[in-house]
Structure formats: C-alpha cells, structure tokens
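With one protein chain removed, the remaining protein chains of the complex are shown where they sit.
By written order: A and B. Residues from 1 in each chain.
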Amino acid sequence: MTTDPIRIGIVTVSDRASSGVYQDQGGPAIRAALEKILATPWEALCCVIPDEQPEVEATLKDLCDMQGCCLVVTTGGTGPAPRDITPEATSAVCDKILDGFGEQMRAVSLKVVPTAILSRQIAGIRGKTLIINLPGKPSSINDCLQAVLPAVPYCIDLIGGPYLETHPEILTAFRPKKQ
Amino acid sequence: MTTDPIRIGIVTVSDRASSGVYQDQGGPAIRAALEKILATPWEALCCVIPDEQPEVEATLKDLCDMQGCCLVVTTGGTGPAPRDITPEATSAVCDKILDGFGEQMRAVSLKVVPTAILSRQIAGIRGKTLIINLPGKPSSINDCLQAVLPAVPYCIDLIGGPYLETHPEILTAFRPKKQ
Partner (left out) sequence: MTTDPIRIGIVTVSDRASSGVYQDQGGPAIRAALEKILATPWEALCCVIPDEQPEVEATLKDLCDMQGCCLVVTTGGTGPAPRDITPEATSAVCDKILDGFGEQMRAVSLKVVPTAILSRQIAGIRGKTLIINLPGKPSSINDCLQAVLPAVPYCIDLIGGPYLETHPEILTAFRPKKQ
C-alpha cells in the first residue's frame, strides 16, 4: 500500500459551479499548480459541491478519514457573504487550526488587492491530514499556494503523513535540520 | 426609503468618556475621518457608553438590527486590561469574524508603536452590517481607518448592504472586476 501514489483532495465549494451555472475554474487551477510543483507521484480526488456546511464537512471528513488524503485543498466560500461557509466547515472538522496559513495567505494577497482582508481562509489538521482553504479566483490561488506550500511537506511529516517531494526548480520544500 | 442617507453607527466605549470625566475624542475623530472619505450621503448615529459587555452588545445589536446601519465602528476598549471588553462584545454579536481586519490594523499600527500587538481589535459581520473595532487614540484611529477602509464598500456589497462611494482623491474604494 505504501507504493500507491499519495492522495490529495481538491474541493471546489461553489453553488454555481456545482449546479452547472458555470464551469469550475478553481479546482483545475489547483490541480495544475500542484502538478507543476510536486515530484512525488500523487493522484487527485476532486469534488465540486455547493456552499452547504454539512456537505462541506462530510466531504472533508470522507477525504481525510476514508480516502486517506494527506492534504485536502479547498477553493471558494471564504468571503464575508452569508453563503460563504468553507472556513466554518473546516474549523468544525479540524483538531487544530494553524493561524499562520491564513495570516500569510492574506499578507501576500494584500500586495495585490486591498480586499484580501475580507478573506477568512484558514488551515488546520484533522488526524493525519492537512486541510487548507484557498480563495476562489485562479490568480489568487496561485499566489496563496506559492506562499504556503514550502511549509506543507514538513507539516505533513509532523502529523505522520507521507514524505512529499517537490521539483526544487519550481518550489523548494523546507525541512529544518534535526536538532 | 432607499433615498434616505445610509446610516453608520459610531460607538465610543469608555467608562471615563461616558461618565463625563473627559470628553470623547475617538467618536468625533471617526466622524471627521468618514466625512472626508465618503461621497455617498450618510448620517452618523453616535453613542458613548461604558465598558460593560452587555451594554456594548445591546448597543451594537440596536444599531445593526433596529437602526439599519450598514457599518458600525467602535473606538476604545480593545486592550488587555480587565475593563477592555469591546472585542468580546463584538464577537458575541457577530455571525462571522474577519481576521484580516485585526491583522492589518495591527500591522500598520506596529510601524508606529511596538505596543500595537496589545490591541485585540477585530471586525465581523452581523446580518447586513459590518462592525469594526478601532483603537481609542485619535491618531491610531486614522491609521487603522486608512488601512481597512478601501475594502469596506466591497464588503458591504457582499453582505447585501448599500453601495458606498468614496472621494477617490482621499481614498479609493476597491471593487474587483466581475469574473
């Protein structure tokens, strides 16, 4: 089983994308970015679901507990509007919240748009899975992934997940030297 | 009713200002700053109340739910002292907290004073109202307003409030282009 590719969940949270009003752009943008960055063989488990908190929670739990994803990345639903519930769902299923991810993603997004402070995106740990909320827009997705991904492989080491490697010419995974 | 001026609540939270020991400076500073910035006709609903959590909560609820304010701005009561309870009262009445506001206000205040890390100011959404905690000092109020106000009109759009316009030569409200 250890020779199977690692699994990464990609969850698009969007009423409109899930009902077919428009095509999901966030999920494919995340997949394309991770394909460039990751050197370790991996497979994507992709879902497109509406902005319903119970459904988002159930999807996250399934990807973490049943599908064995070491990383789950969401896109969409992090704003201040009433239907934006991705951070609430993420928080509800996580054991620990890592405030540094949200802070850092907002800090890099703020260099582009002042409305970055409206994003409530968080990251947290559920068991042996790291869950990260990304924004909905493909351009912001890339900025945020670049900002936090160097710390992701070491985080997954610390929670007992698989050893992820990146293509260093694209992005360097940082691991501190052992004490 | 839609031609009425929009309403903005300005709440000074201070034992001393509310008991007349000294004159409220924070409330008038906020009002003066908003008068310079906002182009949309608006009226201010001003209150000066003591640092009592039930009273702050009741005032915020009234301004949001009964008075129809699209924005409520507080000043004072955000520090670490036992009587500082403005963030607790704000959090208690909000549906969603927008961590980016507090982060950004502290980041700009930190450029002025290292004690900015002691400020617990937050912002959040209650129904169709955005509530923002500002510090007590008039000079810090201006720094914080400048830092977050570019994102405020779009935030109010997203929660179903009125369309706010600013004087662009003073401060530009940022609205992302529709996808």
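Going forward, a residue touches a chain if its C-beta (ideal position, glycine included) is under 8 Å from a C-beta of that chain, and two chains touch if they have at least 3 such contacts.
What you see is a predicted model; the values in this text were computed from it and never measured.
**Q** Which residue, A:29, A:98, A:141 or A:164, contacts the hidden chain when the whole complex is considered?
**A** A:98
**Q** Using the document's definition of touch, tell me which of B:59, B:75, B:90 or B:119 contacts the absent chain.
**A** Candidates B:59, B:75, B:90 or B:119; residue touching the omitted chain: B:119.
**Q** Residues of subunit B in contact with the chain that isn't shown?
**A** 79-82, 84, 88, 99, 102-103, 106-107, 110, 113-120, 137
**Q** For subunit A, enumerate the residues touching the unshown chain of the complex.
**A** Within subunit A, the residues touching the omitted chain are 95-101, 103-104, 125, 130, 148, 150-151, 154-155, 158-160, 174-176, 179.
Going forward, only the chains that are shown with their structure count from here on.
**Q** Centre to centre, by mean C-alpha position, how many angstrom separate subunit A and subunit B?
**A** 32
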